[in-house]
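Below is one structure, written out as structure tokens, with a few remarks after it.
A protein chain is absent from this complex, but the other protein chains hold their places.
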């Protein structure tokens, strides 16, 4: 069975909130708070791991992390819906901007974006 | 022109990082930090607004917020790719779990999930 | 009994980590992740509340929030210790900078810092 599309997921979220009378809580302000709280749960999984450990998670931990990514995605979908943002198009535009901002032949090796820090 | 798919965006991100030799920086640990930093830029847009104001952003601000959503999405796509997570499927599963956890006929009105806080 | 001072708290934290052999985990990078995860637990308490509700918390919730503030403070103290920062002096300097940046007679009413958003 093919995955649901972003639009279908957003439609489900809309119906889910409506059926529970939760739209009153879903202001973009509140949703941004919920999203960052989920992002922090992801961070918590990695905070005491080395980078190397984070690259090869044991399966149970990988599954927990998958749930966190899903939680973040759900709030991101909801926010995008509320603010009338096409996530795929917005990301595509962002990648174009990044390509101009960080030309490969200039940044390779130096990785200025990173080493600047 | 139709939107790129999630897979196509992830493929572009892979090539983008490879061309710049940035994979060394893109451990899941580091990407989780980058993601929460972007989520915080979203929060910053809303922190002094009322909920009502956040529901009806002026156009210039809505555009800035759109960029923040794109930034979050890009890091989420990258993390999902690195951790081999199918975001659409993970979100779909999450919605099913939520439907069981918060049955509409029980939570409507009471909004226990929220008022508990 | 008077409160412990910031230095005394930091000394206790040093001994606490040393006795458990935890210094290896307490890089500034990792501590910044732990701090933001605690900050997010604070955010979670407020995410579905109105601003008004957040101003008058029921006592049990106020106590939970107190624990979150303590958690944030503990990681902030630890980071400051690791990075050799005098928190009180740093805050004092910051307040001076803010006084220059936002002169009271200019910003009153307009609240430009806020309405700009």
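Order of writing sets the chain letters: A, B and C. Residues in each chain are counted from 1.
Keep in mind that, in the parts below, a contact is a pair of C-beta atoms (placed from the backbone, for glycine too) under 8 Å apart; a residue touches a chain by one contact, two chains touch by 3 or more.
All figures in this text were calculated on a predicted structure; none of them were measured in a lab.
S.K.: By the document's own contact criterion, which visible chains does the hidden chain reach in the full complex?
M.R.: Taken over the complete structure, the missing chain's partners among displayed chains are A, B, C.
S.K.: Using the touch rule from the top, list residues of chain B that touch the missing partner.
M.R.: Chain B touches the chain not shown through residues 25, 30, 33-34, 36-37, 39-41, 43-44, 46-48.
S.K.: Considering the whole complex rather than only what is displayed, give the residues of chain A touching the chain that is not shown.
M.R.: 32-33, 36, 44-51, 61, 113-114, 117
S.K.: For chain C, which positions touch the chain that isn't shown here?
M.R.: 3-6, 9, 12-13, 16, 19-22, 25, 27-30, 32-33, 35-36, 39-40, 42-43, 45-46, 49-55, 57, 62, 65-67, 69-74, 76-77, 79-80, 82-95, 98-99, 102, 104, 107-109, 111, 113-114
Simple rule for what comes next: only the chains that are shown with their structure count from here on.
S.K.: Using mean CA coordinates as chain centres, what's the chain A-chain B distance in Å?
M.R.: Result: the chain centres lie 3 Å from each other.
S.K.: I'd like the Å distance between the centres of chain A and chain C, where a centre is the mean of that chain's Cα atoms.
M.R.: Here the centre of chain C sits 26 Å away from the centre of chain A.
S.K.: Mind pulling the chain B residues that touch 2 or more other chains?
M.R.: In chain B, residues 32-33, 36, 45-46, 49-51, 114 touch at least two other chains, as defined above.
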